[in-house]
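Removed from the display is one protein chain of the complex; every other protein chain stays in position.
Every chain is named by a letter (A and B) in the order it is written, and numbering of its residues begins at 1.
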Amino acid sequence: MDFLRQTLVIARKDLRAELRTKEAINASLAFALVILVLFSFAFDPLEEQTREMSGGLLWIVFAFAGTLVLNRSFARELPNDCLVALIAAPISGGALFLGKALANFVLVIAVELVSLPVFGIFYNVHWTSRIWSLLLVLALGTWGLTVIGTIFSALTVNIRLRELMAPLLVYPMLIPALMSAMKLTMDLIAGKPLGGEDQVWLRLLVAFDVIFTALSLVLLETVLVG
Amino acid sequence: MREKLIYGLGAIAAILLARNLYSIFMQLPDEASQGMIYRIIFFHVPAAITAMLCAAVTCITSVTYLLTRNLRYDAISVAVTEVGLAFLAANLVTGSIWGRIIWGIWWTWDARLTSALVCWLLYAGYLMLRHAIEEPTARARISAVFNIFAFADVPIVIFSIKWWRTQHPQPVFWGGGSIDPAMYLTAVLNLVALVLLAVVLSLIRLRQEEVQREIDSIRRYAHAV
Partner (left out) sequence: MNAVAAEGVWKFYGDYPALRDVILDAQPGACLALIGRNGAGKTTLLRIIGGFSRAGRGQVRIFGKDPREIETRRRVGWIGHGISVYDELSALENLILFGRLYNLPNPHKSAMEWLERTGLERVKDGLVREFSRGMRQRLAVARTFLHQPSVLLLDEPFTALDDRAITVLQRLLREALAEGRTVVVSTHQLREALELATHVALLNRGKIAFHGERTAQMVSDPGWLYAHYDEA
């Protein structure tokens, strides 16, 4: 299928370019670790309460650190005017969006997977008890984060003050996804299985992902071309 | 023609508001548990409903702009969004005042107030985005897409916050908030008045936006020559 093939071409290109320089992913990782340390001053890691809400803290770390990677998504096409070449290329807007989103997803998940053990150590949290459910929540939540971050990177690519604008616009929109991910993560870290109430959060997260992925696939071309 | 519409609607809104204010303050008795302050509900709830209507209207005009590329729809989008934001702010402020009087706290994270706050942030983002784009056609297109995303998020936000609050109950600001049927009429009339007010303000803002666009294009002409 042409669409899939071109999506992978774009995804591989982004990943290769990023892994050559590692600028975004290093900054993101450093940022994640710094926030984790800072939070330990704000909330005493030894307190039982902190441990209970640490799942929520984790997603704040992921959202902030992830945005560093996501903002660069379309911004990296600006030097040398590469964006024009991508728009001119015979690929659909959907393939361009999906390719970039996939690459972003891989990068952000990588940062998260490195942050998790560090988080476990700093906050003395046992996060492996429900590892598969946790990874599912990680994937669904990160996809929501990635989709919004990627499309907004495209929205703001030609705007002045892009670095300021994109986060300002992204975070309010992410609130439902972050809430769901936080709640599910908190339960899973506490060792509880995904119960009845949690099903609602899971479905909310999936609905969020589906709706905004669909919107982004359809609207990317309008955003970039007109 | 539009001026007559503005004055006409404005007059109706003013009369309705005057009638309602009289009714609210002079005729209706104090509520049993809350005293004076409950009267604020006549503004708090209609303001939220008006803001919701504004959000729906701007979503429609944003989609229409993308389909027709007629800048008139973009002007309506920004005018109605600004008015909607103002009403939503009124909703937040009246809610906060009510909470201060009744509960002694300026804010609580109850479901409705929190949803209103998040929606306010969403649409404030729309205005900030517009400020960052100078070229009118690009600004119209980009902000229209953003508006669609924002409106798609609104129901998800409301639902998710409500579900969160059923699991983490907080003092609910309205404690049930049911209105005595005797007051229904006043409440509905106030809603009509506020909606008319929103229409008037939108029309005024729309006129201003279109004049601004004319000035911008004249300026471009002047620079080109």
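Assorted remarks:
Operating definition for what follows: contacts are C-beta pairs under 8 Å (C-beta built on N, C-alpha and C of every residue); 3 or more make two chains touch, one makes a residue touch a chain.
Keep in mind it's a predicted model, so treat the numbers as computed, not measured.
Of the options A:4, A:85 or A:121, the residue whose C-beta touches the omitted chain is A:85. One of A:6, A:28 or A:67 touches the chain omitted from the figure, and that residue is A:6. Although one chain is not shown, part of chain A still touches it, namely residues 2, 5-6, 9, 13, 16-17, 20-21, 79-82, 84-92, 225-226.
One chain of the complex is left out; on chain B, the residues touching it are 69, 71, 135-137, 213-214, 216-217, 220-221, 224.
By our rule, only the chains that are shown with their structure count from here on.
Interface of chain A with chain B (complex): residues 151, 155-156, 158-161, 165, 168-169, 172-173, 175-176, 179-180, 183, 197, 200-201, 204, 207-208, 211-212, 215, 219, 222-223, 226. Residues 66, 118, 121-122, 125, 128-129, 132-133, 137-138, 141-142, 145-146, 148-150, 152-153, 156-157, 159-161, 163-164, 167 of chain B are the ones touching chain A in the complex.
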